[in-house]
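Only one protein chain is missing; all other protein chains are in place.
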């Protein structure tokens, strides 16, 4: 795939400094990019690297002066870069060969849309449906009455149990499980009796779920994940959790039962939340943070248990000085 | 499915206040329940919600007075509710169609019981056995000489390697792996030489394992999980771990090699234990707790490293006051 610098500038609505006829054939990070690659500055703290980069074309902002380089000035260089990446990619994943593989086992009462792909050894059960243009890769399982919307991409080995509703343009990475039973038991004496988990899972549009995640079905009602929310790998979502729109959950996050999470909430890696709490929209949970109480809208929390981040930082700074403090205290007169 | 209030009271051995002929067709939480639903109070702190609930029938205890509502008085409302849920559920998961799917690859030396179900693309190897009434869903793998008991339910995509013994009435959620090699290496210079993991895994009766868990086989001998123990999702059990009966392990718990855990032990979410420790029966590890030493019978521990919970709470309270303490200490005379 070849594209000119002029075409790129046009595509992203940016201002080109350099020869419009320059041919770009690839994309790479600042360090790796060569004369026929486009690149960009992801993080302002690496600005000094711009001058050293061998990239043929650079996305920059007004604030990033780069002398003697071919540049395209844009508002958001990373966004411009992401748009161009899709074009330059030599092949789209996975291959787009519409059709249903001969080995797939599909119930007569299941509905499969047009222009999609159903891979080898896929199992689709009674009353399930897959929308138009959706790719379901090898070894996936879609249970009774579950639905996957249009233009979705379900990677190999994904298990979607019964009564799960998934929106349009959803991407699900390999090994992820949706609709496993919630962890619900009633203890009588020493034995734990199962509480049947009769609810479902509802996943919005434009959701992306990483590899080997597990999202439990509700006891009754629905476990919900809102439009535009993205999960990294190995995320655990318990029964009846309600997650809003455009949230980001990093790797190995765990959310316990019936937690309610607003819109645009960010969970850092290995963080988590206890059950039955409410986390307001635009809140941010730092990596490894453990929420045990409600978090207000827009609040940034960190640590165990999670506290407002400023407070946690202040405490952290003092903990660092504890050995010194302790020595000082021991030396104080009247101490014994 | 329809059932009368009178029938429900009889079924759970409770005392009905209200019309016995009232027809109940569903079950739901207090907030969602309507006039033809049964519901219950799960948590005493939400007692005020009882009066507002639109539920047609409520399970209550002697201590929860509810005026003007149809109620069934029972000792354990949640247990009564769990029992009724099974009856009201419109369909049992997964569908009960006895038989062996034509695509399953089953060794001639494997034994399959009566009245069960073996799903599409299941692989069962030499000398393995599946008991009566057990459902093995699509894409499961059961290795050589492994056995699954009677009335089990193995969801799709479960991998059971060789020499694993699983009891009766076990439920295993999708993506879970049983019998992966323990993480055992001998380091010589810089290289790590594998210690062959020749043991197996033994899982008792009435065990439930969540989605995408991983349970390693023993180096020799057995990794063991006792009767009635339940795991949530993404739980990691290392080689030679011994877990007793009726334990509860919440999401993302990890137990390192050769830890010995008694009966009725509860691990909160994202907690864990180092290897070669003993955790006594009835102990409780709070969420995110990290056990690094033995835990006595009945002890409640929390934090990192896990301490008796009361002590951890006391320390936590002081940590919260550290900035104030620090300021106070700086003001003390004779401090310099």
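Should a chain be cited, it is by its letter among A and B, assigned in written order, with residues numbered from 1 in that chain.
Going forward, contacts are C-beta pairs under 8 Å (C-beta built on N, C-alpha and C of every residue); 3 or more make two chains touch, one makes a residue touch a chain.
All values derive from a computational prediction rather than experimental measurement.
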Original post:
Thinking of the whole complex, not just what is shown, which of A:81, A:117 or A:220 touches the missing chain?
Top reply: A:81
Subject >> Among B:85, B:112, B:225 or B:238, the residue in touch with the chain that has been omitted >> reply: B:238
Subject >> From A:6, A:113, A:127 or A:156, residue that would touch the chain that is not displayed >> reply: A:156
Original post:
So which of B:32, B:162 or B:297 would be touching the chain we can't see?
Top reply: B:162
Subject >> Touch criterion as defined above, residue of B:20, B:86 or B:305 at the omitted chain >> reply: B:305
Original post:
On subunit A, what residues meet the omitted chain?
Top reply: 27-29, 32, 76, 78-79, 81-83, 85-86, 88-89, 91, 93-95, 101, 103, 119-121, 137-139, 155-157, 171, 173-175, 206, 208, 210-212, 228, 230, 232-234, 245-246, 248, 250-252, 263-264, 269-270, 287-288, 303-304, 316, 319-320, 322-323, 325-326, 329, 332, 334-335
Original post:
So which bits of subunit B touch the chain we can't see?
Top reply: 103, 105, 121, 123, 125-126, 139, 141, 143-144, 157, 159, 161-162, 175, 177, 180-181, 183, 185-186, 188, 190-196, 198, 212-214, 216, 219-221, 234, 236, 238, 252, 254, 256, 270, 272, 274, 290, 292, 304-305, 307, 311, 314-315, 318-319, 321, 325, 328-329, 332-333
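Throughout what follows, only the chains that are shown with their structure count from here on.
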Original post:
What whole-Å value do you get for the distance between subunit A and subunit B if each is reduced to the mean of its CA atoms?
Top reply: 27
